[in-house]
Structures are given as structure tokens and as C-alpha cells.
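Dropping the structure in here first, questions after.
On to chain A.
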Amino acid sequence: MDEGLKNELSKQGVFTTTLEELYNWGRKNSVWPLNFGLACCAIEMIAASMARHDLARFGAEVFRPSPRQADLMIVAGTVTKKMAPQVIRLFNQMPEPKYVIAMGACAISGGPFKQGYNVLKGIDRYLPVDVHIPGCPPRPEALMHALMTLQEKIGGQHLTGASRPRHLNAEVAGEYPVPQFGAHDLVPPHNPQVWHPPAQTPN
Partner candidate 1 sequence: MSSLSSYLLLSAFLFALGLAGAITRRNAIIVLIGVELMLNAANLNFIAFWRFGDHPEALTGILFAIFSIGVAAAEAAVGLALIIAIYRQYKTTNLDRIDSMKG
Partner candidate 2 sequence: MPPSFYILAALTIAATAAALSLRNLVHCALALSVAFIGLAAVYLQLDAQFVGLAQILVYVGAVSILVVFAILLTRNDEATKPLVSRFSVAGAATALVVLGVLTWAIDKSEFTHRKLPPAPAATVRQIGDALMTHYVLALEVIALLLTAALIGAVIIAMHNEEPKS
Partner candidate 3 sequence: MPVEYNPYLLVVVLLAAAIAFAVTPLFLAYVWARVFSPRKPGNYKNATYECGLESKGDAWVQFRSEYYLYAIIFLIFDVEILFLLPFAVAFTGLSVGAAIAMIIFILLLVEGLVWAWRKGVLVWK
């Protein structure tokens, strides 16, 4: 019946389009971030929500302390190996649709600290990141730019069809495995389902 209804809906193109627009409009204008900061970048994240920059203008100042009510995880700062399982667990506990912004060099790739033994070389090893903001730390404006990039991305998503985002697709698994603490490193060191580095270093 589900499938039937879906087909029905996709046949009624008009209806789905308006619904889709409404849905995307709602989602993108109400992005509540998880109140979650890791390191220096978090201070710039806070600065972005402060009077000078005022993230609230985008309706995104509702920093929810509980993952159950948050839509966006801003990974702001260095993710250490000791912290990574917690980050992933938190992300898993957020309800769909949810987004990840990797803010700052550390969150993207380990940044300046990537040579460290306890530093995860990028949160995208375990989580599907929607937007990356380079910078160390990125300016508050850069975070807002990223938010707008994210809004654009949300605005372009489709409710049905093969290109629909993961949370609308029943086949895609709903959560990401949490790595375990090993004797020397996290086990596994990355999640092959999420992380696809280029086969060879592009030069």
C-alpha cells in the first residue's frame, strides 16, 4: 500500500511539488543545531550566535542541548579518538532528517593536529558530512555561509525518486556504527560505507 501511495503521489506531480517545497522550506528555515562544541571552533560557533553575527536571524539560534530535538550537528573542533564514539552516538540519537556541518580544519581532516595519535583525521570517516567549512577557525561569517549552503542543499532535495536524501529512503540504514576503543586505535579506524577517499592521492 505504501508503494502504491507513493506512486500515486509521484503521479500527482503538482501535489508532490508543493508538498516538497513546503517540506524543504520548513526544514531549511528551522535548523536547530545541537548544542555541542568540541574545541576552538566552537568559540567561533558561539560567536556566530552572538549579537555581532546573530545566527538567530536564520532561525537557527535554538541550540538544543538534547540530540532528540536537534537537526544539525555542527562538529566544531577537533574530534579526538577518545571523543569520536560519543560524537557518533550523539549523531545516531538525533532524529532524521539530520545534517552535519564539519566546521574547521580539525573536523574535516584533523587539521593541524592530524599527525596526533589521538586525533581523528576527519569526522567524515564515520559520519556523512553535508558541508565542510575550511578555516582554523572559520570566521563566524563562514559558518553562516555554510548554513546557507546547507539551506540550499536542503532546498534542492527531492521528496521522491531515486535522488531523494537518505532519510526518505527506507533502504538506507538509519544509523552509523559506533567505533570501539581498541588497544592502539579505534576499531574500525573508519567506516568504509561512509568514507570513500579517492583511490589515489590527486596531484
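Here is how the candidates were picked: all candidates are chains of the complex that A comes from, given by their letters.
Going forward, contacts are C-beta pairs under 8 Å (C-beta built on N, C-alpha and C of every residue); 3 or more make two chains touch, one makes a residue touch a chain; residues count from 1.
Predicted model only: the values in this text are computed from it and were never measured.
Participant: Can you tell which one of 1, 2 or 3 makes contact with chain A in this complex?
Facilitator: Result for chain A: touching candidate is 3.
Participant: Provide the residue numbers of chain A that touch candidate 3 in the complex, in ascending order.
Facilitator: My answer: residues 2, 5-6, 9, 66-68, 86-90, 92-93, 95-97, 159-160, 167-170, 173-175, 178.
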